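One protein chain omitted, others in place.
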Amino acid sequence: MIREMLLVLPVLVPLAAAILSVPGSLVLQRRAAMVGLTGHLVASMLLLAVAARGEVFAVQLAAWPAPFGITFVADTFSGLLLASMSLITWLVLLHSTASIPERLQRLTFFPLAMVLLAGVSGALLTGDLFNLYVWFEVLLMASFILLTLGAERPQLEGGLKYVALNLIASAFFLTGVGLLYGSTGTLNLADLSRRTSELPLSFPRIAAVLFLLLSFGIKAAVFPLFGWLPASYHTPPAAIAALFSALLTKVGVYSMIRVGTLLLPQPPEALTNALLGVAGLTMVTGVLGAVAQTEMKRLLSFHIVSQIGYLVLGFALYSVAGLTGAIYFFVHVSVAKAVLFLVAGELERQYRTTDLTELGGSYRTSPTLAAACFVGAMGLAGLPPLSGFFAKLQLVVATLEREAFFSLVAALLVSMLTLFSMCKIWAEAFWKAPTSARVAAEDWPPAMRFATVGLALLTLLLGTFAEPLMTLAQQAAEQLLDRQAYLQAVLGGP
Amino acid sequence: MRSLILLTASRLLFPLLLLFSVFLLLRGHNAPGGGFVGGLVAAAALALHALAHGISATRSVVAVAPLNFVALGLGCALGSGLVGWFWQQPYLTGLWTSLPLLGKVGTPLLFDLGVYLLVIGMVAHVLFLLWEE
Partner (left out) sequence: MQAFLAITIGCLYAGAFYLMLRRSIVKLLLGLGLLGHAANLLIFATSGLVRFAPIMTEPGAATPPRVADPVPQALILTAIVISFGVLAFSVVLIKLTAAAARTDDVDSLRTSEM
């Protein structure tokens, strides 16, 4: 019973916090958000604690038996992602209480962030394809408004592209759902998995899976569908960008992995090769775009695309080693990217700009910020003993296992370019002589300091204590490829 | 541009439409109808009222900010799912009971009521925003 409650609490708690505080004052909304987030964190940690023992557990909502009702299900993969996203959201929202102007906070920022978190939790926990679509729409709707909060011109223009591309992705998702329902008669993911392994391969089912992958690809911003991301992610305040980079594209890749492993137990060679190509091109084009940028938030947006490539690479390898790497990478990249966006937020507060050519000398004025930025940047680039090193090492080992040498070269080359680009950020913003004066007189607000330093320390911890997390990631990867525990938890029986 | 015909008609139709929306809400469990359609009809009644009397008059009829309806409706719908927990049932399980005077009531009705309020609030919110531009 407790487990069944645990499965819905990550959705209910943030929604309740949003509902109860919407009519209230800003102070109430802020407090409700922090309380709701703490509740969400506790619930998802407990969920992870149960899932970490290797159990897959499910609840049939409204007590309808499995293929007919909506199932919520948690395994190690979803538990791990949920817990890490919850922790990052907690810290980023703490940061935003100080970094986002009060004028914007009043536009129901905190309730919207709660709805976003509820949507993400629902998408991670649901075991039903159509329900996944619904949660995607919930989180998209909240993200549309968060992205255009304040309605500045660049936000509106970037937002239009973001909205248009994501609506196209949603329509493709629906198309895939329709074709899949028409050809199999079910939308429960576990039931779909069981039936697709019995039925012969048919054209509508291939088309359906391709439509679904296309839709997740747009949402995850893979090559060549990533154009909306660098056009929009840098326009809202840095804390919102940090939230998006930790939650949104990651849910896209999560769905790709979840649906992909369940619906394609033995994927055709052509598909995995295509995915490997997409992964490599995503990495390379993303990092090349980043190298050309001098605006810090835009540069980081391109890096989001590049890092998505590593996640897709782990999926495309379709092996325990590859998925282990991808899952570890999920946690690592969400944390490291959030550190860098929060550093950008503090620089923006100090200088009213994040253009690297205008920044400089912050090493002397803000040494803690410089240290946090250094840890986050080197973590992202993958220097030992930080988290990125182990994530990339695992992926490299997995590519060697499959003898995917082009992907190996791409991964290593992109790693090098990432290091170059990260050095550029640190050298330009912190090391070179100051070019423009600091505008903000006040000190770094404690909430922002705590969040940024906390996330930087987390990057360090993920690296130094990589072993337990890697074990969990491997367990999650084994569950994903084996599928039996998942099917049994949802459908019952052998 | 006040139209006498519209004013008179809306005075008659407004309560009638609201009543009809409640009727749709209540019959919706096993027959065509339900919270969503009922809410839309009620919102259409509000739109008619706004056409006839002007948007500020409609705002004073609604009395509270429409966003509160959305919050209340969502609260009802989510809360209706919690009831099952007290009987060791999964979230959202439908539970029914008979009450004197009211007849058969249950959590699906509460859920529908939530949807009803949510749709009214949502449509009214959009309506007011676009109308006042």
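Each chain gets a letter, A and B, in the order it is written, and its residues are counted from 1.
The criterion applied here is as follows: a contact is a pair of C-beta atoms (placed from the backbone, for glycine too) under 8 Å apart; a residue touches a chain by one contact, two chains touch by 3 or more.
Just so it is clear, the structure is predicted and the values come from calculations on it, not from any experiment.
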item	value
Of A:L174, A:L210, A:A371 or A:L457, the residue in touch with the unshown chain	A:L174
Residue in contact with the excluded chain [from A:G36, A:G127, A:G159 or A:G376]	A:G159
Omitted-chain contact residue, chosen from A:S44, A:T235 or A:S366	A:T235
Residue among A:A151, A:A270 or A:A433 that touches the chain left out of view	A:A151
Contact set of chain A toward the excluded chain (per top definition)	130, 133-134, 137, 140-141, 144-145, 148, 151, 153-161, 163-164, 167-168, 170-172, 174-175, 177-179, 181-182, 187, 230-232, 234-235
Chain B residues that touch the omitted chain in the full complex	30, 36, 122, 126, 129-130, 133
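Definition applied: only the chains that are shown with their structure count from here on.
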item	value
Centre-to-centre distance between chain B and chain A (centres being mean Cα positions), rounded to whole Å	36
Interfacial residue positions of chain A with respect to chain B in the complex	1, 4-5, 8, 12, 15-16, 18-20, 22-23, 59-63
Residue ranges of chain B in contact with chain A within the complex	65, 67-68, 70-71, 74-75, 78, 81-82, 84-85, 88-94
